[in-house]
Structures are given as C-alpha cells and as structure tokens.
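Please read the structure below before turning to the comments.
The complex is shown incomplete by one protein chain, all other protein chains being positioned as in the whole.
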Amino acid sequence: MSTTGLISDLPIGLKKTGSITPKRRSTRLPPWMVSWFQVGPLALILTVLFALPTTLFLIVSFYDYDRVGIYPAFMLDNYRELLTTPATWRVYASSLRFAFIVWAITLFLGFNIAYFLIFHIRSGVMRTVLFLLCAIPFWTSGIIRTIAWIPFLGRNGAFNQMLMGLGVTSHPLDFLLFSDFAVIITYVHLFTLLMVGPIANSLSKIDPALMEAARDAGASRWRTMTDIVIPLSKTGITLGSILVFTQVMGDYFVVRQMSGGQSASIVSMLSTEIQAMQYPPASANAMVLVIFVAILVGVMMKVVDVRKELVK
Amino acid sequence: MSERISDKRPWTFYALATLFGAYLLFLYGPMFVIYVLSFQGPNGGVTFPMVGTSVVWFQEVFQPGQMANIPVSFQRSLSLAAVVSVLTVVISVAAGLGFRRRFPGSGALFYLAVASLVMPSLLVGFGIGLGFQFLGWQPSLFTSALGAQLTWTLPFGLFAMFAVVNRFNRSWEEAATDLGASAWQRLRYVTIPILLPGIIGVAMGAFTLSYDEYARTTLTIGPKNTLPLEIYALISSATSPTLFAIGTLTTGVSFGAILVSLLLVLRMQRRRGRLDHDRLSVTQA
Partner (left out) sequence: MDNRFDVELASVTKRYGATLAVDAISLRIPRGTYCCLLGPSGCGKTTTLRMIAGHEAVTDGDILIHGENVSDLPPIKRGTAMMFQSYALFPHMSCLDNVAFSLKMRGVAKKERHARAREYLGLVHMADYADRLPAQLSGGQQQRIALARALINRPRVLLLDEPLSALDPFLRVKVREELKRLQRELGITFIHVTHSQDEAMALADLMVVMEDGHIRQSAPPRDVFERPVSPFIARFIGSHNVLTAAHGQIAVRADRCRLGAAGDGPHVNGQVIAVEYQGAMVRVAVKTEAGDEVSALVPDQMFYRKPAEPGDLATLVWSEQDTHALMDA
C-alpha cells in the first residue's frame, strides 16, 4: 500500500488534536464543482436559448420601426401604444377570463380524478392502466385534438346528431361550435391532464395513516378532505394551476380555431405583428405577456415552496 | 347511530367512478370521431354523415401533394424528435444528478427551468427566431428548431428526473465505492442501470413532446416543415378527411412508441422488484 507522505512518523498512540496530523490532501473535486459540471449543459442551453432571447426582446421592444425596417433606439412608444389601445386590454381580459374558467373546471376534474385514482383504486396495476388511459390522448398532437372537436360539435356533428337521436333536442345546437363554449371545452380537453398529474403525485405522498388518524378522531369524510387532503396537496394544485394558466394565456391555436373569430388571443395578436415584421411592437407585446405570466407564477409560487417539494 | 364497518365501497367511489368514466368518454369521444372519419368515403366531407367507407384519404397522405408533403415532413419530425430525445436524456440525467446537492446557483437554475417551461411557446420561438435574424443566421431544423424544442423538453426532463432520482438510494453508490468502483465505473455499472427505467421514460416523453410540438417550432424552423406544421398548413388551406387520416396515423405512431418503451420499463421493474430502502421483513432466512 503506498501511503508515502501520509504516514505520520510519530509514535503510535494517543495524539493531541491538531498537533501532528499531516495536511489533508484531497484529490477529489469539491462537490459544488461536480454539480456544476453536471448541470452545465442544461444551464448553458437554457441561458443561450431562453434567457438571452428574452433579453433580446426586452431590448427590441424599445426600438423604433416603420414600414421598411427597425431601428435601434430607446423609446417607450411601443409600450405606450400597446397599453393605451383598448384592444390590448380586451384581449388580456378575455384571455384571463378563459384562463380562470378553464382553471376552475380542470381543477375540479383534475382533483377528483386524481383522488379517485390514488385513493379509490386498490390495485397498483389498475391504477397504472387507468392513468395511462388518461395520458394516451395527450400523446397526440394538440392540433389534431383541437380540430377533432370540429366534426364533433358542428351543426352536423356527432354530438348534435346524438342529442337529436336521443330526442333531447329537435334541432342542432348552434352554440356548441365557434363559440366561447367550444374554446373552453377544447382547453379542458387538452389541459386536464396537466392538473391530474401533479395532483396525483402530491396525493400519493400522503401517508394513508393520516387519513385513518383523522377518521379515528371523528372527522367526517368531508372534513378529512378539507382539513387534511387538500392542504397536503397544495403543491400539486399549485403546479397544475401554473401549467394550466400559462398554457391558456400563451395559447395561439385553440382560440383561433374554435372561436370562429369572435375572440382573439394575446399570442395570435403577436403572431400577426411578427408576420408583418413589426418586431418592436411584437417584442413589447411579448414583454408584457412575459411580465404578466411571471407575476402570475410568482404569486402562485409564494403559496408553496415548489422547489423544496420537487427537489427534496 | 353506528355505522357498520364493511369492505364495501363507499358511495363516493361510485360517484367518482362515474365522473371518471364520463371524463374518459369526453377524452376519447372526439378522437374516435376522427378515427372513424378518416375512413370516410371518397365523396364525403369533414363532418358526418359518412358517405361510404374507404381508405382513399390514407392514400392521399402518402402522395406528396401540391399543398403538403406528408412523408417528407414526417421524416423530418422523426429525425428531429430522435435528436431531441437523445439530447434531452443526456442533459437532464446529468442535471438531475447534479441537483442532488445544494450548490450555489441551484435556486436560480431551478427557476430558469421553470420559466422556460412556463413561457408561452410562441414567444420562445419568436425570441430565438429574432436572435437568428439579428445574427444573420438562417433558422433551420437542427439548429434553431432543435434549440427551441429543447427549451421545452429539458425542463420536463429535469422534473421527471427529480422524481426518479428521489427514489434512488445513495447506499448503492456508496456500496459501489466501497467495492472499489471508480467514479466512471460507478456511473456506468450502478447509477445509470438502476435509473434506466426512468431514463427511458424521459426519452420517450421528450420524443413525443418534440414530435407533437408546434408553437416553438413554427418560427424557428425556416422553410421546411415538420409534420405538425404541415398539418397546420393543411388546415388553413383546405379541410378534407386527409387531415383525419393523418391524425389517426400520428396517434398510431405515438402510441406505438410509448407502448414499446412502456413494455421495456415494465419488464425491467418486474425483474427488479420494488427494492426501497426499508427492508423486507423476514419470515424465513
């Protein structure tokens, strides 16, 4: 065994602290450096492809422009125009309205489905199968799933035909398609899984013994739910809410397709400007949305320390 | 009033089960409509009623038409998805391992990942497209589009790895060290093999996310489309049951890919059992 340089050449026996011990020579990297090597690529990609572009549109949002091109400048005109146009506020309000409604519905559905899967299904295999059943549609492109609703909800669509066939209505319901109803239904269809996943994850971490203890102390099923289950699933609910909100606010396609032109989305406004190569106002628009989303997410994350829960 | 304890299910079970069933119907209803309509007869339109049945629309898919070239864009989607998948696995597995400790900057990086996940897709695409323009570079499949998709798949991969790594018992790594494994040997023979089911999950997830991705890709891909973009072009130009045929086919592909990875993972899990760090209780030595 080669231990040259490390062998203490003093009499073996009790040694006083700190007196003779040879200098610690460690050839291992300090742990924080190892971690940085491991997260390096991630950090690099996210910085270059995400943080930098965001800074880019921060900068460009202050630029001047005309029909020909864009010019570096520092003006607040783009923002002023954006924030003083009633159309902007209308679109934000409309998006927020959709977001809230969809959030409420997906929360209700998502929580109940997650609860059902975690607490009512006894067999692990069954639970996986049912969960997969929920997840499979998610693997089809959002575009396809959106347009799938068109033949379903249209005047000649399957749903109307079914209703008429069952005798519930005598003529096709018009409001089903190309309306707010259609938009909301589509959003719910697309995004409920985003609620089910995180909430199911949170619920599965609850020790079943807690619920038995509550029962033991006399809590009704309802009280157990409100006092124990829901508080302990706060993380999942927050995560799911963040995902649903940001997806709805950032949506581009669904509103365009399903509202029949009655509503616009923030992002579709943006894409119009981009197509017209009006980058400065598009950037300003983007910046406002970014800040808006950041505030929303920030508030939600204040409620729960997501990092502690996830990274543990 | 005493409630007799029994093994029968409470009424809430039936209520929730009904809700769940209704949800499944809701989920699959429109999808089935698409599957059915893709077999629409040659004279039929995009809505009911069905005018005979045929596979003519499936055939349309495979002919490169004037409006859309499906086979080519499908190939592009597949290759891009494969690359995204591999990169995502390597980068998020490494990052997931790195996050096991608290290191300076870990908080900032975590929130950066969350931000990247949460940011509306089109904005990200816009930012990257803008950046490329400023630099005078041409956006293309394996540069800008790849990058844009990574901003979406990497955070997902990272969070998936958090869940996987949390279940990983560090004693296995210590035992490997104790038995003389170097850092690389440990990674290769112990850490990665044990994490493999989770890694496959991340790979498959990233593949599907990339394959279906639309909003981030659209502004960063340049002139050549991936499949979702091609589909979108088709929608804007004309709607015909070809669209539905495509939908049925792509679902089939996604489904197939996920099924394969699932079977792999299940097989691995079953063989390895669920060895957590609380030991099995013993009745026989």
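When the chains are written out, they are named A and B in that same order, and each has its own residue count from 1.
In this text, a contact is a pair of C-beta atoms (placed from the backbone, for glycine too) under 8 Å apart; a residue touches a chain by one contact, two chains touch by 3 or more.
This is a predicted model, so every value here is computed, not measured.
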Touch with the omitted chain, as defined above, among B:Ile194, B:Leu209 or B:Ile246:
B:Ile194
Just to verify: which one of B:Thr53, B:Gln138 or B:Ser171 makes contact with the chain not shown?
B:Ser171
Against the hidden chain, subunit B presents residues 169, 171-172, 174-182, 185, 189-190, 193-194, 196, 268, 271-275, 277-285
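Convention: only the chains that are shown with their structure count from here on.
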Distance between the CA centroids of subunit A and subunit B (whole Å) is 15
Contacts from subunit A onto subunit B in the complex sit at residues 31-32, 34-43, 45-54, 56-57, 60, 109, 112-113, 115-117, 120, 130, 132-134, 136-137, 139-145, 147-152, 154, 156-158, 161, 189, 192, 201, 221, 242-243, 246, 249-253, 257, 267, 270-271, 274, 279, 282-283, 286, 289-290, 293-294, 297, 306-307, 310-312
Residue numbers on subunit B that touch subunit A, as the complex places them:
9-10, 12-13, 16-17, 19-20, 23-24, 26-31, 33-34, 37, 46-49, 90-92, 94-95, 97-101, 103-107, 109-116, 118-124, 126-128, 130-131, 134, 147-148, 150-151, 154, 158-159, 162-163, 166, 208, 211-212, 214-215, 219, 227-228, 231-232, 235, 239, 243, 246-247, 250-251, 254-255, 258, 262
